[in-house]
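Beneath this line is the structure, given in structure tokens, with notes to follow.
And then chain A:
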Amino acid sequence: MTPGKKRLSYSYYPGCSLHASGREYDISTRALFKALNVGLKEVPDWFCCGATPAHNVDELLSLSLCAKNLSLAEEVEGDLAVACAACFSRLKTTQHHLKEDDTKRKQVEVAIDGPAAINKPVKHILEILAREFGLARLEESVKKPLLGLKVASYYGCLLTRPPEVPELDDCEDPSIMEDLLRALGAEPVKWSHRMECCGANFTLSRPGVVLKLSNAILESARIAGADCIMVACPLCHGNLDIRQKEIKEAYGAPDSTLFGNIFGSELRGGSAPDQRDVPIFYVTQLAALAMGVASESLGFESVITDPKPLLRDKQLL
Partner candidate 1 sequence: MSRIGVFVCHCGENISRTVDVEQVAKAAGEIPGVAYSCDYKYMCSDPGQTLLKKAVAEHKLDGVLVAACSPRMHEKTFRKAAEAAGLNPYLCEMANIREHCSWVHEDRGMATAKAKDIVKLMVERVRKGKSLAPITVPVTKRALVIGGGIAGIQAALDIADAGHKVVLVERDPSIGGHMAQLSETFPTLDCSQCIMTPKMVDVANHPNITLFTYSEIEKVEGYIGNFQVTVKHKARSVDEKKCTGCGVCMTKCPKKKIPNEFDQGHGMRPAIYVPFPQAVPNTPVIDRENCTMFQSGKCGVCAKVCGPGAVDYEQKDTFTVEDVGAIVVATGFKLYTIDRKPEGSPIQGYGEFGYGTIPDIIDGMTFERLASASGPTGGKILRPSDGKEPKQVVFIQCVGSRAREKGISYCSKVCCMYTAKHTMLYHHKVHDGQAYVFFMDARTPGKGYDEFWRRAVEEEEAVYIRGMVSRMYQRGDKIVVMGSDIQVGTQVEIEADLVVLATAVQPQDGADLLAQKLGISYDKYNFYSEAHAKLKPVECATAGIYLAGACQGPKDIPDTVSQASAAAAKVMTLFAKDQLERDPVVAKVNEKYCVGCFACKKVCAYGAIEEKEIRDRQGNLVKKVAYVNPGVCGGCGTCQATCPSKSIELDGYTDEQIMAMIEAL
Partner candidate 2 sequence: MHAETKQHDFEPKIVAFVCTWCTYAGADLAGTSRMQYPSNVRVLKFPCTGRIDPVFILRAFQKGADGVLVSGCHPGDCHYMAGNFHARRRFAAFRALLSFVGVDLNRLQFSWVSAAEGGKWVDVVTELTERVRTMGPMPEFKELEHEEQWSTFAGASADKVLNSPELKEAYDSIG
Partner candidate 3 sequence: MPQIITEQNLRNLIDLLVKEAKLVVGPKLSGSVVLYEPLAAGSDLTLDALPRRSSKELFFPICEDILSYKRENGAMKVTDVDRSKFPETVLIGAPPCDAGSPAILDAVMSWDYNDEFYLERRRKSTIVGIACTKGDDACFCRAVGLAPDAEGGSDLFLTPLKDGSYACKAVTDKGQALVAAHQNLFADGAGTEPVPFVDQAVEKLDLVKIKKWLEEHFEDPLWEKIADICVGCGACAFICPACHCFDINDEGSTDDGVRRKHWDACGFAKFTNHASGHNPRDVQNKRYRNRIMHKFKYYDDKFGKTLCTGCGRCIRACPVGIDIAEILETINGKED
């Protein structure tokens, strides 16, 4: 009686990072979707979403960049899948603004010389996996459960905020990553810094800030007993992965400034902080691994903090 479930299929906007520093995210996403038999068709001729800089400089430009990309995506069948949290945020923000503001929409439509695809559904990889494909089906599809792997799931700033734009989960207390991890057989840890900022695009302009913020995240994950951190954003990945060595150098001493301006803190000092390496995984890397995709095709070689010792230790390689 019930019609057979159609094969899921998506159009795909990788974004610049996924074709550059975050290449592992791109290839693991493709590998994962292939393993799950979910269609993924890259939007032809896509270009940069404007990321964080554009909207700080020129609002019309930033909206137009995304609007044009969306109208390109409209040409490809299926909801638009986005992996990068920043691209996702920009595309959704654009749709949100243009839906709310007719004047802006008209300006943008003049700029891009065509209608803005404000209703094209834009979906983050996380919601595709957890909701559209479904946790139950995902759990069924697991070939190699990530048993014993303690993962700190890191959401960062953009995935859920502001709540009316991404509409992904509870904006301050989400659970979609944890749910996903459980479905993959891993153990999500409870930790404090999963919603804090990593410093994001200050990575070049003010590395000091990035070191401080990223250190707080890494340290918090270690305190919580995490083996690794799972991210869904190439920028977060960059900061947390590439800078681990620098962070150790800067904050190796026990008297860290982790907690900023503290009123009457008596907690300073104490034992030297834990200095473990914390491998950083993309959500798709872990998921693909669990689906039995060969680890060689997931880009573990190209990251700085080598995850292989951990994976070997957990007998996942």
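The candidate set was assembled so that all candidates are chains of the complex that A comes from, given by their letters.
Simple rule for what comes next: a contact is a pair of C-beta atoms (placed from the backbone, for glycine too) under 8 Å apart; a residue touches a chain by one contact, two chains touch by 3 or more; residues count from 1.
Quick caveat: nothing in here was measured; it's all calculated off a predicted structure.
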item	value
Touching chain, any copy counted, for chain A within the complex - options 1, 2 or 3	1
In the complex with candidate 1, residue positions of chain A that touch it	163, 170-173, 190-192, 195-196, 223, 259-267
